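Just one protein chain is left out here, and the rest sit where they should.
Coming up: chain A.
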Amino acid sequence: MNQRVVIDPITRIEGHLRIEVEVDEQNVIQKAWASSTLWRGIEVILKGRTPMDVGLLVQRICGVCTFSHYRCGTEAVENALGLEIPVNAKYLRSLMMSALHYHDHLVHFYHLHALDWVDVVSALSADPAKAAQVALKYTDEPIAAGEGDLRAVQKRVQGFVDKGRLGPFANAYWGNKTYRFSPEQNLIALSHYLKGLEIQRVAAEMMAIFGGKQPHPQSVVVGGMTSIRDLLSPARLQEWKAKHDIVRDFIKRAYHADIVMAADAFGAEASVLGGVNVHNFICTNEFYGADGKHLYHQGVIHDGDLSKVEDVNPDLVAEDVTHSWYSADKPQHPYEGTTIPEYTDYVERDTVYGKLPTLDNEGKYSWVKSPRYNGKPMEVGPLACLLVNFARGNQKVVDAINAFLQETGLPLEALYTTLGRTAARMIETEILADECDKIFDALVTNLGSDDTLYIKPNIDPNKEYIGHSFIEAPRGMLSHWVRIKNGVVENYQAVVPTTWNAGPKDANGNIGPYEASLLGLKLEDPKKPLEVLRIIHSFDPCMACSVHMMDYKGQSLGEFRVGPNAA
């Protein structure tokens, strides 16, 4: 008989995510459901406000990808107003976007995802001298992986374990057989977990130099940027460059090496060799650089066919709410959508933990909507970005992927896995780290003849405006859509990376990337579902981002409806 497993809260992510799966007698997952359990209604709040404040407000959708929504919302308004911002502002936004990617990807890998791969307890039995040798296998110049460094880390962790109270490390899945690192490899990764804490701060500081602070920088405005004093200060520019060098060094000498190490250790671990079951990928242009060219290019791949890449057509985006806690009679384009909350409650049933309230999977079961492109579910994120650019023959991406495959001895197909998704994030970051100096140089060169950073926008209250913006956020393609009327926001919609990936089943029964990724996965112990966490974490979930709505079309608050099962 099939059994249901409930995993809530999914920890080490942004926000509130619930996963439920049904396993057969062999503990193989037959069905899976993903649900976001929080709704905040931020886009409702935007209605009637000045478009100038949109960026600051949508920024609060998420404090992890703290720059993505800020920039995307601001650029949607710029697009609506037909505003071409100064080139300095474009470069500066690129540099801040880079800082976000570094920060986000490093924190994701080392502090959110790592504990799915690294068995902290196992690192205790490592031989630090041997581990230092192992580290040299994956790079000629390891960081924080010399014998002395590793011994100090081991001592620290031993202290943790000895005291019997593990604090944030308590009650985890240590000892699970799908942890594949040797004790020495675990120790190296642990050392980088700690070093990474330091490096992520430096990456955050990079953004703060031009943004005032991080999280939630405050220098992007409709029409450009405000941080002119920082931009014109050679000391500030130098500070940025120095911090960039520190971060890039870590990306190359630790992040890259650790992914190669993971490929080595987990190359035969079945639970990470699946996990990519929606083979449609979509991404957009990102990192405006020298000569006005982007580092990564937009595109769509269908059914894993790398021989054909289509251009993204914004008209083909629609959101379905069949199984989401909203009501609507058909999938809607972001400009036209109406969204009305319709909460229905959980349903009680037997689970591996006994009777529990569970998702009503026949009905509505998530605050996340289901975006579709031409009716199809799409995976977004670094893997999608790399595949599209590989298929397009983007030379930097082709070279990086080929080099990685050669280094690890893996075939191209290995990218279509949980491991590949995690590796893609590193490769995307590393290519960016090499490119960023050029963007920086282009900015400095341009400053020699032009220091314009802002153009004052003008909104005619008698005119109606409509606009959107696509950016490639750390978790994938993000788009914001805005209508402006009487000088204020008439409606607003954000179609977010985690929404693409985490959305529930649609009206046609198509399932999205999260739910699909878990099918066929065998669990060692359904009560300790480490394998599920590893796959879901490989998407880098950001739930606060994924849940949002707008375009209220005159619906007043009194018309909020709650389903019959709600308390």
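One rule holds for everything that comes next: contacts are C-beta pairs under 8 Å (C-beta built on N, C-alpha and C of every residue); 3 or more make two chains touch, one makes a residue touch a chain; residues count from 1.
Here is the rule we use: contacts and distances are computed from a predicted model.
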Listed names "Nitrogen fixation NifU-like protein", "Copper resistance protein B", "hydrogenase (acceptor)" or "Quaternary amine transport ATP-binding protein", with the criterion being the UniProt name of the chain not displayed: "hydrogenase (acceptor)"
Chain not shown: contacting residue from A:I246, A:L356 or A:V444: A:L356
Option touching the unshown chain, where A:G212, A:G267 or A:G363 are the choices: A:G212
Residue numbers in chain A that touch the chain omitted from display: 6-16, 18, 37-42, 44-45, 49-50, 52-53, 56-57, 60-64, 66, 107, 111-112, 115, 120, 152, 155-156, 159-160, 162-163, 165, 167-173, 197-198, 200-201, 204-205, 208-219, 221, 223-230, 232, 341, 343, 345-346, 351, 353, 356-357, 452-454, 456, 527-529, 533, 544, 557, 560, 562, 566-567
